[in-house]
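Below you'll find the structure, written out as structure tokens, and then a few comments.
Of the protein chains in this complex, one is absent; all others appear in place.
By written order: A and B. Residues from 1 in each chain.
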Amino acid sequence: MNLYNIIFYLFAAITLVSAFFVVTTRNVIYSAFNLLLTFFGVAGIYVLLGADFLAVVQIIVYVGGILILLLFGVMLTNKIVNVQIRTGATQILPATIAVGAFSGILISLLVNTEWKKVGTALPGASTTANLGMLMMNEYILIFELLGILLLVALIGAATIARK
Amino acid sequence: MGILELAIITIVKILIVLTLVLLTVAYLVYFERKISAWIQNRIGPNRVGYLGLLQPFADVLKLLLKEDIVPTVSNHPLHALAPMIALFVAFSTYAVIPMGPTITLFGWQIPLAVADINMGILYVLAITSLGVYAITFAGWSSGSKYSLLGGIRSSAQMISYEISMGFSVGGVVLLASSLRPIAIVEAQSGLMWNAFIQPIGFITFLVAAFAETNRLPFDLPEAEPELVGGYHTEYSSMKFAAFFLAEYANMIISSALIVTLYLGGWQIPFIERLNLPVGLTVALQVGAFCFKLAVLLFFFIWVRWSIPRFRYDQLMSLGWKVMFPLSLLNIIWVAILIMVFKI
Partner (left out) sequence: MELKYLFNSLPYIKPELILAASLVIIVVADLIITKKKELLHYIALAGIIAAGYFVLEQFSMNAFAFSSSGNKGMLTVDSMGAFFKGLVLTASFFVFLFSFSSNEINESRSKLGEYYALLFGMILGMFFMISASDLILVYVSMELVSLSSYVLAGITKQSLRNSEASLKYLIYGAVSSGIMLFGISLIFGITGSTNLYEINYILRSPETNRVILLLAGLLVFTGIGYKISAAPFHFWTPDVYEGAPITITAFLSVASKSAGFVLLIRFIKVAFIQNSLNGYWQLLPAVDWKTILLVLSILTMTLGNFAALWQDNLKRMLAYSSIAHAGYMLAAMAVLSNQGLIAILIYFAIYLFMNLGAFFVVMLISNKIGSEEIDNFDGLGYASPFLGVSFAIFLVSLTGLPPTAGFIGKLYIFIALVDAKMFLLSVIMVLNSVVSLYYYMRVLKHLFLRKAEGAPIELKVSFPNAVVLLMLVIPVLVLGLYFTPLVEFAKNSISVLGF
């Protein structure tokens, strides 16, 4: 067990434990807070995999943007309308069986499958420049299409917000 | 350099930076009061020590000894967590700010920044984006409507201005073609300061920095006439002090960032032509960094005591309808500079 592994298991544990609490906590605010930790854990794993740019973007976008909006929604509805938002669980037995079966399948596949290995070495000093080059060359179409996607999302959001 | 040595050097650097920041914060408060007094034609604090110079310590002592009141309706864990997040965010950002060139000490190459990472600028943006949590949690967990309103106002404000902040930084990154703060400083050698090359970006970043730190004219989250005290209405004693500390620490970090990104960092233009000894050059450069920082901090205080507060809708429309397009314009301007003038 070297340092790398210890750090990996640390981040994996953070991710999993907090994700577990996201689902099981009955208070939505606590769920959101745990989700924060989950995102951090995932970002840490990204760093370990040498995807530093992705890790930082993960934090900026998910933690700094999406989760905050989520919290906004919860806080505004919870306090102002005076409706207690609580999550509950129904149909626990069938859900447990289904989840158990599915995770069983996934784990057995995970272990038994020969995954494709695309280079085992960590990428060099900075991934940002390479990512940029890929986006402007090989994946230019996706990049531009995402631009249109965001424009459409923006128009859509404005449409919904407008009376 | 082994991992042990690295750890020791880093810890020493962290301690130095932490002490410096705490001291600066303490005296920043003192100067804020002095400058405000000066602007308003008063005298200001002058009782504790010579010219009131020991005033900050008296303040800290007072806050420490006060009773910590936690409202019964509040959400205790989050209520306690919020000021910690605020402090964490405020201090961890200093890690990547370079205060001087790389120096050689006892045979080690030591960059004068706690951490010299490739993602430096993105790291700063990511960490500052976490600052919203402190305010949101503080506002929500207090269980008071003033706090909640203040918290939500400030989060909306910070998110809106983060966007133009990020886009303004985009111009800087384009010119330096790196996200490393040290590389960005080095790219501004001579008089190639970004403040001169891309003035629009400089201005948008400066304004966004005011908004991000919740300083006047953007201090709506704590607008006293409307919200009592904003998100920290229900805080007292050291927890209140933590928010206070974080606010001033944020002010320093914003100024340091502006210096690094737009004012050439530690660089003094054309100092290499004087052929000074290395040690003196480094000392002068660190001094230059501190001087630029001080000027900006003075500017922050000056603005606070000169300009009235915005109305909330004005603030939002300024953020989205003026700042955002301007920062986009800045990126286009920089792109033209690079493509056409080959800077």
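Methods note: a contact is a pair of C-beta atoms (placed from the backbone, for glycine too) under 8 Å apart; a residue touches a chain by one contact, two chains touch by 3 or more.
Just so it is clear, the model here is predicted, and its values are computed rather than measured.
Looking at the complete complex, one finds that the omitted chain is in touch with A. In the complete assembly, the contact with the undisplayed chain comes from A:158, out of A:3, A:92 or A:158.
Chain A residues in contact with the hidden partner, per the touch definition given at the top, are 105, 109, 112-118, 133, 136-142, 145-146, 148-149, 151-153, 155-156, 158-160, 162-163.
The criterion applied here is as follows: only the chains that are shown with their structure count from here on.
Every residue of chain B that touches chain A in the complex is listed here, in rising order: 75, 78, 118-119, 122-123, 125-126, 129-130, 132-133, 136, 140, 145, 148, 152, 155, 159, 162, 166, 177-179. Across the complex, chain A meets chain B through its residues 29, 33, 36, 52-53, 56-57, 59-60, 63-65, 68, 71-72, 75-76, 79, 125-126, 128-129.
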